[in-house]
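Omission of a single protein chain aside, the complex is shown with its protein chains in their original locations.
Then we have chain A:
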Amino acid sequence: MAAIRTKPDPQIYTFEGFGSSRYPNLMLRGAGELDNWRLQVYTRKWEGYEACRKALKMEPAAVTAEVKASDLRGRGGAGFRTGMKWGFMPKDTPERKVTRYLVCNGDEGEPGTFKDRAILEYNPHQLIEGMIIAGWAMQCRTGFIYLRGEFSWLIDKLEAALQEARDAGYLGKDILGTGWDYDILTYRGAGAYICGEETALLNSLEGRRGEPRVKPPFPASVGAFGQPTTVNNVETLAAVAPILRMGGAAYAELGTPGNTGTRIYGLSGHVKRPGLYELPLGLPMDFILNDLGGGSSTGRKIKAVIPGGSSAPVFDAKDFDCPMDFDTVKARGSMAGSGGMIVMDESTCMVQALLRLTHFYAHESCGQCTPCREGCNWMEMILHRIEHGQGRPADLDLLASLPPRINMRTLCPLGDAACGPVESFLQKFRPEFEYHIEHKSCMAGAKSILPGVLAPA
């Protein structure tokens, strides 16, 4: 008997106004309800596959135009415009010469990010519907859902949902009488964070080591199996059906200009009500933290928040009023990234927090590029000795000198991702690091959060 999650996910909370036209619930619909993944529930309760039927009656170019009109930006982290990305796929090449692929990036491995799991677990048909619409828009033959290996318990559910869609005629040969053949296959990764990077993901999908590729050529021209490929995040593809259903222009009215629609924010760490919140872009961080998240879970003040997954530069208290959209967060020196917000109260030792994050990047570096492979390990080593009372006065300058030597000097952004926390922690919490070196103890004075491999012997 396989282990089964027996209760609704406790992480999903609601609040007054949730589901209204101001805060529409587009992607987490029915999340937490155990039978929500079934096709009949999706069809009966959520107008399932209506958007798909509508899209299949439109010209593929018109579907792309609708997504362009919605101004949807990729929810995986980079915030690239989805309609524009779809537009990069070659259109006029005869099918006997190319096979176009759509790949759904479900390799959710960034600490603080847990939004895609909820969609895959509770709303797989919305993702499948989005993939059918995207596949039609780009005239793909096959779609792949690349899931991280740890989601083995989700694969069965996803396979069952795909089979339901096949049985209902939404996948397979001659979909809904259009003459278009299209199917979706799942592919399970095997535990490498780097496979979330699109070219590493494609290598992994081809059965190789998940090492990023040199770009150009970009996946739109040479992607999976050497064919034109578009890679989109789970949340991005899950947003496609609502866009088609409500119309691109109506979707663009949500959020702020240039940062349209809703996205799922994940709250974790020292926060009273951690969980997933689907909200229009542009709401201030302190509203999400305090009004929805309930503020600190420990009764102590919140000292720092990482706003968009662990690779985003950290915010201190003066930035908590920042509107959470791609452009404003970037202008304030961080990135909205994947929307995973990690909250740390004032008892958190920032040296330990940074050491834990840097250990992650050093562990997950694929080793292909020397600046990332050596640099991440070096940063971890320096932080390790600062944390364990062996820091030297020159260590902080040495540490600060490393990110400029890693940033933008690697094939993929993993090296840059490791540098964001280091630079921002040093910039905003330098006195804590100096205190550690000088006093060989922690300014915050709290108990160590470091487990196993990082704890002192």
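The criterion applied here is as follows: a residue touches a chain if its C-beta (ideal position, glycine included) is under 8 Å from a C-beta of that chain, and two chains touch if they have at least 3 such contacts; residues count from 1.
What we mean here is this: contacts and distances are computed from a predicted model.
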Undepicted complex member, UniProt protein name, chosen from "NADH-quinone oxidoreductase subunit E 2", "histidine kinase", "Succinate dehydrogenase" or "Polysulfide reductase, NrfD": "NADH-quinone oxidoreductase subunit E 2"
Among A:190, A:250, A:331 or A:381, residue touching the chain not depicted: A:190
Candidates A:63, A:104, A:165 or A:267 - the one touching the absent chain: A:267
Omitted-chain contact residue, chosen from A:64, A:204 or A:236: A:204
Residue in contact with the excluded chain [from A:275, A:371 or A:391]: A:275
Touch with the omitted chain, as defined above, among A:329, A:344 or A:402: A:344
Residues from chain A at the interface with the omitted partner, ascending: 1-5, 9-11, 99, 108-114, 116-117, 148-153, 185, 187-193, 204-210, 225, 227, 266-270, 274-276, 310, 340, 342, 344, 348, 353, 356-357, 360, 363-364, 366, 448-453, 455
